[in-house]
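A protein chain is absent from this complex, but the other protein chains hold their places.
For chain A:
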Amino acid sequence: MESKATAQSSGRVRNCSICNQTKAALKRPKTLEQICRECFYQVFEDEIHRVIVDNHLFKPGERIAIGASGGKDSTVLAYVMAELNRRHNYGLDLFLLSVDEGITGYRDDSLETVKRNEIQYGLPLKVVSYKDLYGWTMDEIVKMIGLKNNCTFCGVFRRQALDRGAALLKVDKVVTGHNADDIAETVILNILRGDIARLGRCTSITTGEDGPIPRCKPFKYTYEKEIVIYPFSMSIYSPNAYRGFAREFIKDLERIRPRAILDIIKSGEDFRIATSTKMPEQGTCERCGYISSQKWCKACVLLEGLNRGLPKLGIGRRGIDNERNSRKSIDNKKCGSLDF
């Protein structure tokens, strides 16, 4: 608002600490620097480029699917990936990959957003539906089992859907929009649950390297505040489910001490798992070939129940039974919470 000498611009707001030419428009939570919009775009994109390069996330010629939900993180990720790929000649073939659960009305807005992204960023879009992947839409599942247990289905089916869609697209990797706040939240949740296996994995920038399709998180060190502010326009997103207490706790911490988010990620990374801790062994599902530590993967157990008309099969008090190792299940958590 240069044209308008408002109290905000004439008064306390300083010049950008990077270019020292323009009024600052944002305070970076990571560094507390006050910077202008132009410099912000620059440092935001450069930092993500550095993370990609330093962690060797991609190789030239790879096919990469961007997990696209229509929400803010994946929308910004799609834009930044397309932009960096072009600017720095990564040589990647990029695709948008969306999952349609088949819930009436639920995905309409977000699929519209993703379709817009397809055109705006020139990225081919693949939408995989639950109906295609599992033979059941989420609406049909809810009709069968009621609303009470559908979070179990939601979580298990959604996690596999992205992998199965990625397999259909024949991509080498999937990138997701998980940001620094997400990862800090997951560190805290995994500590509270005492889930050593997930704690060890959740801070890794790339996961599933032993599986068919690795996943990586270029926004691992990117603060949510900056992702939200990046477009300087909010009309582009479709809001999703509300998040839980751990997320609020993160935001409370951020207000007191903005660095806290990075510190939590750091402490999560520093938890190295002693070799004596027994980790669940990875195998593959006898039915569908998906990675599973059990005879059948969770999706196949749930599907078996649905197809036999016994939808409660596989849903125990603590989530899904059929666990070879007595790992505590967290699959009963609410839709929209995080998993890696």
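By definition in this document, a contact is a pair of C-beta atoms (placed from the backbone, for glycine too) under 8 Å apart; a residue touches a chain by one contact, two chains touch by 3 or more; residues count from 1.
Throughout what follows, contacts and distances are computed from a predicted model.
S.K.: If you look up the hidden chain in UniProt, what protein name do you find among "Vacuolar protein sorting-associated protein 21", "Anaphase-promoting complex subunit 2", "Cleavage and polyadenylation specificity factor subunit 3-II" or "Ubiquitin-related modifier 1 homolog"?
M.R.: Going by UniProt, the chain not displayed is called "Ubiquitin-related modifier 1 homolog".
S.K.: Which listed residue, A:Lys72, A:Arg164 or A:Lys220, touches the chain dropped from view?
M.R.: Within the whole complex, the residue contacting the unshown chain is A:Lys72.
S.K.: Among A:Ile18, A:Val228 or A:Leu262, which residue is in contact with the omitted chain in the full complex?
M.R.: A:Val228
S.K.: Would you mind spotting which of A:Arg107, A:Arg164, A:Lys217 or A:Arg247 touches the chain that isn't drawn?
M.R.: Spelled out, the listed residue whose C-beta touches the missing chain is A:Arg247.
S.K.: So one chain is hidden, and I want to know which residue out of A:Ala25, A:Ile64 or A:Ile213 touches that hidden chain in the complete assembly.
M.R.: Final answer for the missing-chain contact: A:Ala25.
S.K.: If the hidden chain were put back, which residues of chain A would touch it?
M.R.: Touching the missing chain: residues 1, 4, 6-9, 11-14, 23-27, 34, 37, 69, 71-74, 177, 179, 181, 224-225, 227-229, 232, 234-235, 237, 239-243, 247-248, 251-252, 254-255, 336.
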